[in-house]
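With one protein chain withheld, the remaining protein chains of the complex are depicted in position.
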Amino acid sequence: MSTKNLIFIVLLLFVPVSIAAHFLEWGSVTVFITACLAIIPLAAWMGTATEEIAVLVGPTIGGLLNATFGNATELIIALVALNAGLVEVVKASLTGSIIGNLLLVMGLSMFLGGLRFKEQTFQPVVARSNASAMNLAVIAILLPTAVNYTSQGIEESTMQTLSGWVAVVLILVYGLTLLFSMKTHAYLCDVGEAENESSSEGHSEKPNGLLWTVVLLVCTLLVAIESELLVDSLEEATASLGLTALFTGVILVPIIGNAAEHATAVTVAMKNKMDLSVSVAVGSSLQIALFVAPVLVLAGLILGQPMDLNFNPFELVAVAVAVLIANSVSSDGRSDWLEGTLLLAAYTVLGLAFFFHPVMEAMG
Amino acid sequence: MSTKNLIFIVLLLFVPVSIAAHFLEWGSVTVFITACLAIIPLAAWMGTATEEIAVLVGPTIGGLLNATFGNATELIIALVALNAGLVEVVKASLTGSIIGNLLLVMGLSMFLGGLRFKEQTFQPVVARSNASAMNLAVIAILLPTAVNYTSQGIEESTMQTLSGWVAVVLILVYGLTLLFSMKTHAYLCDVGEAENESSSEGHSEKPNGLLWTVVLLVCTLLVAIESELLVDSLEEATASLGLTALFTGVILVPIIGNAAEHATAVTVAMKNKMDLSVSVAVGSSLQIALFVAPVLVLAGLILGQPMDLNFNPFELVAVAVAVLIANSVSSDGRSDWLEGTLLLAAYTVLGLAFFFHPVMEAMG
Partner (left out) sequence: MSTKNLIFIVLLLFVPVSIAAHFLEWGSVTVFITACLAIIPLAAWMGTATEEIAVLVGPTIGGLLNATFGNATELIIALVALNAGLVEVVKASLTGSIIGNLLLVMGLSMFLGGLRFKEQTFQPVVARSNASAMNLAVIAILLPTAVNYTSQGIEESTMQTLSGWVAVVLILVYGLTLLFSMKTHAYLCDVGEAENESSSEGHSEKPNGLLWTVVLLVCTLLVAIESELLVDSLEEATASLGLTALFTGVILVPIIGNAAEHATAVTVAMKNKMDLSVSVAVGSSLQIALFVAPVLVLAGLILGQPMDLNFNPFELVAVAVAVLIANSVSSDGRSDWLEGTLLLAAYTVLGLAFFFHPVMEAMG
């Protein structure tokens, strides 16, 4: 058994612990931390199960499955938080996921990979094409904020309508990028042994479809339960830890939700498979911006918890800055440890800025 | 006769119709729409006539002619609107022209071209050089807005003076880019059979100078008349259609003024001449920013309708965003249908944002 799986099994103990902490009222900080830890292995196994099933059902449906469930953990946490009315935390976790994938995940990959290999290379065409899609996504989800910020205020219902239409455009674009990368230009986007690599130990035999479907369902259910615990305890726990809702949403929640991607991207970078590593980090950001965010906007309308795309302006600055520096570092198709350091430093500085950002009364 | 010319001749019927609509008081909406339609063929023929005369007078004077009259339609509409005091509409149409050329025209070209050809290429050196000039232009016309927005207000006369000096710098830079592309580095900027292509059917015989001069004069006169009708009816018509002056200026007016460039850029893209297509779209934006905008600032001083470069901040955001994504898509010298889609999606999202942007009292 690999070290990774051993760690995951230990972390799995936090599932019963967190539930006990909730019912025995061990305090919101305990519930929050144990729920966070419990989600990490569940998210990882959901990812593995999705990929195993994807192998079984063939490239097209498998690709769609990966594209839809790839960020399932984040989507579940966000839906639970949205349903509980924590709209600002949900928005913050979206920007935080984008920032975290582009700076923390890609930065760690380039840094640790760069310590082993003097120079690493990856396909610049894919990096640039992704950069353009990322630019569009960021522009789209942040324009409503700009509309509000550059006018004498916009009515809430108008903001909802605008956000809804923007969400529709983004989902359409997401569908077209899938069509592009899986059908018309698949050769461009082939980054090699993705499934083999990110699943734990490779598989010469055919995966067991029933087994993995059960794993997927059980993990999804447990993630949903742990998300309830996490969301319930979030406000009280973070307040008693002296953290703002903004910082929690932007920095803490995404690290938990993306732990699996972090592990995969860093592992493959250290095996010098930078194409796959960059693709995981940027692909995950793209999925958040082009799929998770618009789905949440539309879900908000259904749940009666209207979520618009009117972000805190500093989140706008942070995402713009993250995309800018990630593009600048990745556009030439090569990386070294200094480029990784620059991304990590940018993440640190953004983290400091969010930590000290005064809480707005609108938050939380 | 080509389909394009047939359409143009039919549209020409709107010249008398719009004049009738004005004098017989058929309502401002009718006048506005018919004037819009009438301008499209006139603009196209002005373009053709300019190019035919340019062939006749030789490369240097011809190049200057193209560089000066290339956006004549937009310039005439803007001058008429400026004279009528619609300063905010004029500014909006400038930003709208830049956005429209970079996103709508280039996006449609890459999308439709990309449906026919899996991958299209163009000279990245020219694309990058143009991108740098475009960056400068955008920076220059938007800095006065930033000065106003980041201070506790700037006096109107100071803003005028600043805008005037910036205009002078831009016109100088425009002159130098012409010198660069026509004299010192002409080999870099040669995009092939531009005149032949964009004029309708090619010409083995020498063009008839007198004929085309008459066409140019008549079309210019008619464009000026139709612009008067368009500007007179604009405010009432758009209000009764439920559109803001901002949306009209940014989205509607530029589509009419740039219809000819649209047709040319898309046509040549579908013949896989992407160098020319990108050059038309980016070149037209550059001309707006480096020549038309500063000329209008200086004309405003003469007309007693002072026009400064203090834009609505959302226009600033929109232009910055358009330039960013256009650079990101075009800097690698290759395009496919997805890149076209990204540009069109960006245009759509910007259009939605302008549509829902609350009217500022300063507008119209």
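Each chain gets a letter, A and B, in the order it is written, and its residues are counted from 1.
Criterion: contacts are C-beta pairs under 8 Å (C-beta built on N, C-alpha and C of every residue); 3 or more make two chains touch, one makes a residue touch a chain.
Being a predicted model, the structure only gives us computed values, none of them experimental.
Remark: the omitted chain is touched by one listed residue; of B:68, B:83 or B:135 this is B:135.
Note that of B:62, B:100, B:114 or B:144, the residue touching the chain absent from this view is B:144. Mapped onto chain B, the footprint of the missing chain covers residues 124-125, 128-129, 131-133, 135-136, 139-140, 143-144, 146-147, 150-155, 158, 161-162, 165-166, 169-170, 172-173, 176-177, 180, 184-185, 327. Taking the complete complex into account, residues 118, 312-314, 317, 321, 324-325, 328-329, 331-332, 334, 336-339, 341-342, 345-346, 348-350, 352-353, 356-358, 360 of chain A touch the chain not shown.
In the analysis below, only the chains that are shown with their structure count from here on.
Taking each chain's centre as the mean of its C-alpha atoms, chain A lies 40 Å from chain B.
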